[in-house]
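A protein chain is absent from this complex, but the other protein chains hold their places.
Think of it as A, B, C, D and E in the order they're written, each chain with its own count starting at 1.
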Amino acid sequence: MPREGLEVENLHLWRGEHHVLRGVGFALPRGGCLHVTGPNGAGKTSLLRAACGLLYPESGRLLWDGRDVHEDLPTFHSVLMYIGHEAPLKADLSARENLRYWIGTRRRIGRDTLGAALQRVGATAWSERPARTLSAGQRRRVALAALSLLLVPLWLLDEPTTNLDAEGQQLVGTLIEEHLARGGLVLAATHHELPLPRSRVQRLELTHE
Amino acid sequence: MPREGLEVENLHLWRGEHHVLRGVGFALPRGGCLHVTGPNGAGKTSLLRAACGLLYPESGRLLWDGRDVHEDLPTFHSVLMYIGHEAPLKADLSARENLRYWIGTRRRIGRDTLGAALQRVGATAWSERPARTLSAGQRRRVALAALSLLLVPLWLLDEPTTNLDAEGQQLVGTLIEEHLARGGLVLAATHHELPLPRSRVQRLELTHE
Amino acid sequence: MREFLDMGGYAAFVWPSYAVTLAVVVLNIVWARSSLARSRAAARRRLAAAGADA
Amino acid sequence: MSDTRTAAPDAASVLEAARLVLERDLTLALRRRGQLVQPLAFFVIVTTLFPLAISPELARLREVAAGVLWVAALLASLLALEFLFRDDAYDGTLEQYALSGQPLTGLMFAKTAAHWLLTGLPLALMAPLAALSLGAPPDAVPGIVASVAVGTIALSLIGSIGAALTLGLRRSGVLLALLTLPLSLPVLIFGARASELAIHGEPYVAPLELLAALAVLGITLAPLASAAAVRISLE
Amino acid sequence: MSDTRTAAPDAASVLEAARLVLERDLTLALRRRGQLVQPLAFFVIVTTLFPLAISPELARLREVAAGVLWVAALLASLLALEFLFRDDAYDGTLEQYALSGQPLTGLMFAKTAAHWLLTGLPLALMAPLAALSLGAPPDAVPGIVASVAVGTIALSLIGSIGAALTLGLRRSGVLLALLTLPLSLPVLIFGARASELAIHGEPYVAPLELLAALAVLGITLAPLASAAAVRISLE
Partner (left out) sequence: MSWTWFHRLASPPHIYRLAQRLTPWFAWPAGALILAALYGGLVLAPPDYQQGDGFRIIYMHAPSAWMSLMVYTTMAVAAAVALIWRMKVAHAVAASCAPIGASFTIAALVTGSLWGEPMWGTWWEWDPRLTSELILLFLYLGYMGLRGAIEDPQRADRTSAVLAVVGIVNVPIIHYSVTWWNSLHQAPSVMRLGKPTLSTPMLVPLLMMMLGFTLFFVAVLLVRLRGEILVRERSASWIREVLST
């Protein structure tokens, strides 16, 4: 029987002239959290983008529940959520509208659910203002709301705690813990400790060369 | 005799419909470092942008060496350096070229000086690559190099440690300490501790309302 | 010979056509070889740089 | 507990997703008051430039009316195109579309439809006015409206390919024109011929059919090509 | 110790700063191989569109040659304009210019000069070819080159105001055209008249002088206006 979860085998990835990932491999079971660390330019972002199929590795395999994801990318994409360095918000739409159009392409979503998610990230006060006027941390919080709305199994988070205040960082920890408890998988890259009990977290340290 | 350094008196700033800064004031003498903290959306970025004259406050005064800065903005600008949430890099230029054109509009700069600054931030290996291909932390490091090249008195830093690895965060601390030692002033906003001895740092906590 | 060169009065059209087309042929040889030489030089440089790293 | 294991029962269908994409683009355009009138205004200005640059005699103008009209429509459509994908690429929206698990082709089709609704359709409604001011007879109006409406569908579709191809590139404006204009030439030729025939009161069905054929070809091929190009641009 | 107290002795002068801004924009354009030929290619394509849309007869084309030439030049200049400030606004460069302690007017002037060198000048050099292919006589070449060269200076300057004004706005392309075109109308009219006179072998000095006057007016006013607009956009 194929193993459940995400498996990465011997990944080699080039970016331009640069051999960034040299044989990275790991297995992330259901309910597992992998914390990717490493110095600037080690390839954390590249690994995350390769793991969601946005970058195509030179060699190596990427398996979801035992199946090569490149055989059917759309299906793989429908089980994952990737949040990069920047929250993908439209400057002219409010936080609420942004969420509606962003999450709406993936699942049906009611007004109440949306309101609850916004409230959870402390966005009620500014959820109707154009995203252009939001502060850096507020933008991040909208991304967190999106995350909490999509109950897909695999979360790929690039520096999820950036720009967040102490309470926001704690919220990231809570969201991740809840996700793990319901059998989700988290692959997160940060330079700081994840706001989680250490025992819950596997680590992968990328290095130069 | 007017006092040296930066003084902010009773600053009131509106952003759109939003009264963000309500009577903020502080005095930052030569060699002083002010760490602005506060929850997301408290107005840290707004304060920094107002302090360098990009935002015009509703009321209150901003004094540099005892003179109102709005009387002669260009002169005030020539003594300060502001680094915002994003490093202002041109995607098609290399790190070295970016620095040359960015810093070059302010001071004459030799090849060696530039090389030394790049080396200091650990950029030698990737200083000739287009900025488009740099990782988030590498971009930040280029901004640090710019900072170290401009020996202007007043540094305004918005989350300077974002995206930096442990060593990069330490570098920020060292740069700030050196700057303070030569009589410079630093106004920095972060959610994390500044990598400096606590005794060197004044704190200003902004709150909602 | 002169008659041949005159091309029945069409010399001004025939010869330029031949010149242009044959020039394209020759230039293609030159360009292809120089492009290959450039790539080889670049590959050599890359190898040297990789060697320096290791 | 197990809700992360099975496909969510409330997953959105492609149609729902495409409808939301379309709605989003229309909302965004309407949000800026006056956004809607811009391609129109551009079109009107270009068609008024000509009389200024050439000659104000109506007889002479009528001769070139169809050509001017079509070149203006082509350029107006092109100018608006730039923004079809670019903002979405900058702010990461396209990335999320590509990762949405929905067929990207469908979402691209929705975006192109929004572009046509926001530029092509208003241009078609506006064209008669411009044509009349250039000396075309009132009888020509139906033919002109029909040809501009159908032709701009093809232009939007061709343009979506060009816009997607130039996504990663800064300063892509001129390159976009360079890539799109050659492919748009047939549209221009048939469109101008249809309008010219309409202006001269002759039957214009033949070129209009060719325009329609181009539009159908575009509908089947362009979303595929631009989805492929978008995916590549994210690499 | 005290080097933060006095103005640095190695401070760059405005001239040096402006030279660097100019050099930077030229470097950026040259970086992409082929960037330089793009406005040209666009210009050539637009001038080939017209014969297709209007009629291939040279006699008829010659009548509209000057107008076509100028509308194409205007649009080529406009398309390239979008990028004059937009990228710099996105990546924070303009902010740094505004905070550089240098007079922003000088830096704006340098940016506009770069724009002209990259679009206006090549257009002027290319215009004769386009004119000849549209049936203009060879004698008209000096007049056409001169009028396009001088006219595009004015266009770049006017455009810089428009580009700066629309900075804060996304989707600014069409709005930019809307703001810039009316201001560019005089340039278009005098330019087309000068070219037309040149094509018909008549003296074209009068409109050329008016073009030059417009360019000089632009040089004195436009950088001031665009510097002010840039500052506002940063608030």
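Heads up, the rule we're going with is that a contact is a pair of C-beta atoms (placed from the backbone, for glycine too) under 8 Å apart; a residue touches a chain by one contact, two chains touch by 3 or more.
Predicted model only: the values in this text are computed from it and were never measured.
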Which residue of D:89, D:141 or D:169 touches the chain not shown here: D:169
Where the unshown chain meets subunit A, residue by residue: 14, 16, 19, 56, 58
Interface residues of subunit E (partner: the chain not displayed): 32-35, 37-38, 41, 45, 48, 51-52, 56, 133
Touch list for subunit C against the chain that is not drawn: 4, 7-10, 13-14, 16-18, 20-22, 24-25, 27-29, 31-33, 35-40, 42-44, 47, 50
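The rule we apply is simple: only the chains that are shown with their structure count from here on.
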Touching both subunit D and subunit E (chains): none
Farthest chain (mean CA position) relative to subunit B: C
Centre distance in Å when subunit A and subunit E are each reduced to the mean of their C-alpha atoms: 44
Residues of subunit D whose C-beta touches two or more other chains: 32, 87, 170
Subunit E-facing residues of subunit D, complex: 29, 32, 35, 38-39, 41-42, 45-46, 49-50, 52-55, 60, 63-64, 66-68, 70-71, 74-76, 79-80, 82-83, 87, 90, 169-171, 173-175, 177-178, 181-182, 185, 188-189, 192
Residue numbers on subunit A that touch subunit D, as the complex places them: 52-56, 74-75, 77-82, 84, 86-93, 97, 100-102, 104-109, 151-153, 179, 182-184
Touching residues on subunit B, where the partner in the complex is subunit A: 15-16, 18, 38-41, 44-45, 85, 122, 126, 129, 133-138, 140-141, 159, 162-169, 191-192
